[in-house]
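What follows is one structure encoded as structure tokens, with my remarks underneath.
All protein chains but one are shown at their positions in the complex.
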Amino acid sequence: MPQSLDELRFQLALANRMVANEGVLDAFGHVSMRHPDKPDRYLLARSRSPELVEPADILEFTLDSEPVAAPGVRLYGERVIHGEIYKARPDVTAVCHHHAAALMPYCVAGEELVPVYHLGAVIGGQAPFWDQRDDFGDTNLLVVKPEEGASLARALGPHWVVLMRRHGATVAGRTLREVVFRTIYSCRNAEYLTQAKLLGIPSPLNPREAAAAADYNLAEGPVSRAWEYWTMRLAKAGGTPPRAPGGRTVRSVGRRSKASGAKKTSKASKRRSR
Amino acid sequence: MPQSLDELRFQLALANRMVANEGVLDAFGHVSMRHPDKPDRYLLARSRSPELVEPADILEFTLDSEPVAAPGVRLYGERVIHGEIYKARPDVTAVCHHHAAALMPYCVAGEELVPVYHLGAVIGGQAPFWDQRDDFGDTNLLVVKPEEGASLARALGPHWVVLMRRHGATVAGRTLREVVFRTIYSCRNAEYLTQAKLLGIPSPLNPREAAAAADYNLAEGPVSRAWEYWTMRLAKAGGTPPRAPGGRTVRSVGRRSKASGAKKTSKASKRRSR
Amino acid sequence: MPQSLDELRFQLALANRMVANEGVLDAFGHVSMRHPDKPDRYLLARSRSPELVEPADILEFTLDSEPVAAPGVRLYGERVIHGEIYKARPDVTAVCHHHAAALMPYCVAGEELVPVYHLGAVIGGQAPFWDQRDDFGDTNLLVVKPEEGASLARALGPHWVVLMRRHGATVAGRTLREVVFRTIYSCRNAEYLTQAKLLGIPSPLNPREAAAAADYNLAEGPVSRAWEYWTMRLAKAGGTPPRAPGGRTVRSVGRRSKASGAKKTSKASKRRSR
Partner (left out) sequence: MPQSLDELRFQLALANRMVANEGVLDAFGHVSMRHPDKPDRYLLARSRSPELVEPADILEFTLDSEPVAAPGVRLYGERVIHGEIYKARPDVTAVCHHHAAALMPYCVAGEELVPVYHLGAVIGGQAPFWDQRDDFGDTNLLVVKPEEGASLARALGPHWVVLMRRHGATVAGRTLREVVFRTIYSCRNAEYLTQAKLLGIPSPLNPREAAAAADYNLAEGPVSRAWEYWTMRLAKAGGTPPRAPGGRTVRSVGRRSKASGAKKTSKASKRRSR
């Protein structure tokens, strides 16, 4: 990937804001990505609500979830979720942790999340549960210790979505765009499944259908189409992150991001999404 | 219809964006129309989220869903849905395919969608189901082969809405405005029916009521009133498509579409809706 | 009431847009008021979605729902709802007819709407049902004939809200602000009641509580507080109606309504709501 680090930071800030703008993340939750040139490092924002993340907030972490440079800023308590999954799953390059309204009832009631339409198939063949009580007894339910993150990663296993009892969900992907796509469409699928259960007896996809539909929908075409759409929706909501990285110039960047900044982003994203 | 092709493209882009702005379409789904002068052709956007469609994105297709001019752009995989319905139903001049939250639970649970208020009567006497499994066994659930589209068109039969198991819905109309009206009000009807089922036992319209109410509501008056309303809501959301067709001038058009462009559209639509 | 007719038209346009902006009205539905100087006349817009109504759209009707001046514009088909209620109920000076998502499930399932919190008490002691089938058999469910409106007015009786089976609701008030308040808070009450029924067994207000709470909440203080709030929300959404009445100047008025017009309205409404 020949992208500059500035561009990567921008893309990751964009992903955080995009998923928040679609109602999946709120004050809490976060999206990370593995460093494309250093597989033993990952990128994640400093402790900040995802819809506010700027490229300058993105820090580099070891897979033990230690910041590479001591930044003097507050860090997310739950960053081991990301680090331990990157350790356990070399094929994963992006992770999203969230508490979305669509999935929480499944985490609370322990009901199985199954794909009920072609786009929901991006959940994968199975969305296993993880219960912090099993390995750790009574906790504050936060995943802050490395062994808690490792336990969660074991529960995820070879799958792409893990439902955390009384907590939320963690979603993995092979690319940043894929993790965004999977995160949002697993929520849509859950909403439809919940309503279908209220109406009658849902008829889910069978495993062969689910595998074929996931293949189709995770190809570059559908994923890019959706990425362009969510980028546009974020821009309309005035949420495109500023381009410039730094501290000193934040004020003027802020001003630009409302006017020409948004426009530039949109052109750029159009070019990329072909 | 003495409208120019430019005007038709604008209207179709408007319809795509309008239905998306009302929450029926998201990153996926599409609205097409039959070419008014060439009944063996239809108009549909290149592969792009409906809320982003511009007049310049609208392409011409044969009823076999082949593009008339090789465009060098990505096409919707599911365009045979449109082509095969236009083939089977000469009375249909517009088609919308979607996965709206309101209807998906019916597609997932296989519960019948019946009209429960006068505006819901635009669904028509019956909304048949189509299950891709019946003719094709295990698939990726996408409707991409001509025979899949033809099978769907047979399931639609003489009706106006077909519910596709584990996939979505396809809606047909005699005009572009009618298909938009039917798409949106069949979703409202489904929302009310779902809630009524949770409350108690719904009492639907009987067939004579449904036929009479559909006649009333699909007349020019109600359909134009709603079209003006959705056009205004789209304009308020900053979503009116740009007027100019081309590639070179998109930037300046974009600028105009936020200011005077939106105003012009609104005046134009007022004139038309009398 | 020493208000000019221009001011009345503005207030009625504002009420229509306000109730639409709160999600109660969509492309259809309407709010009317009795003429304050001529009790045998009422004011209602020409056929247009309520969120688009301008003061210049407001027409005068006899209680037989005939326009006083032949206007050459399309009229609402269901205006007899308003005329027949004004005939039957001299104490009523404002009427709203709607198909809100919150109430429709009650109209479809025939479940009783009861007040479950103090603000919901504005529904009144009882919300009777009206079934067009009882007097008229199979119809298109629209209330377009005078005898249909008169039948509905009889079902309303001395109450303030009537639920129309498979159609919607009609709400009456002693002032324009009261009908807006009752319309919106009867919807909120219905939403809470529906969810409470899903959770367990609702415990409604008893008749004495309901009467006392309605008295409290329909006093000038609460009604003005809410009116100021909905006016502000409409202004934020860019929906304040233009002030000028006429046809010729609509274009420039439209321009003003986005800038200084909105500001003026908001100041004006603040003054009034003290």
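Per-chain numbering from 1; labels A, B and C assigned in written order.
Operating definition for what follows: a contact is a pair of C-beta atoms (placed from the backbone, for glycine too) under 8 Å apart; a residue touches a chain by one contact, two chains touch by 3 or more.
Computed from a predicted structure; not experimentally measured.
Considering the entire complex, the omitted chain makes contact with A, C.
Taking the complete complex into account, C:119 is the one of C:119, C:155 or C:234 that touches the chain left out.
Residue A:108 is the one among A:68, A:108 or A:201 that touches the chain missing from this view. Only one of A:23, A:157, A:207 or A:238 touches the absent chain when the whole complex is considered: A:238.
Which of A:26, A:60 or A:135 touches the hidden chain is settled by the complete complex: it is A:26. Counting over the whole complex, chain A has residues 26-28, 47-49, 51-52, 74, 77, 99, 101, 104-111, 138-142, 165-168, 194, 197-198, 237-239, 251, 254 touching the chain that is not drawn. For chain C, the residues in touch with the chain missing from this view are 116-119, 121, 188, 191-193, 195-206, 208-209, 212-213, 215-216, 221-222, 225-226, 228-230, 232-233, 236, 263, 267, 274.
What we mean here is this: only the chains that are shown with their structure count from here on.
Measuring from the averaged C-alpha position of chain B to that of chain C gives a distance of 31 Å. For the pair chain A and chain C, the distance between mean C-alpha positions equals 44 Å. Each of the following residues of chain B touches two or more other chains: 197-198.
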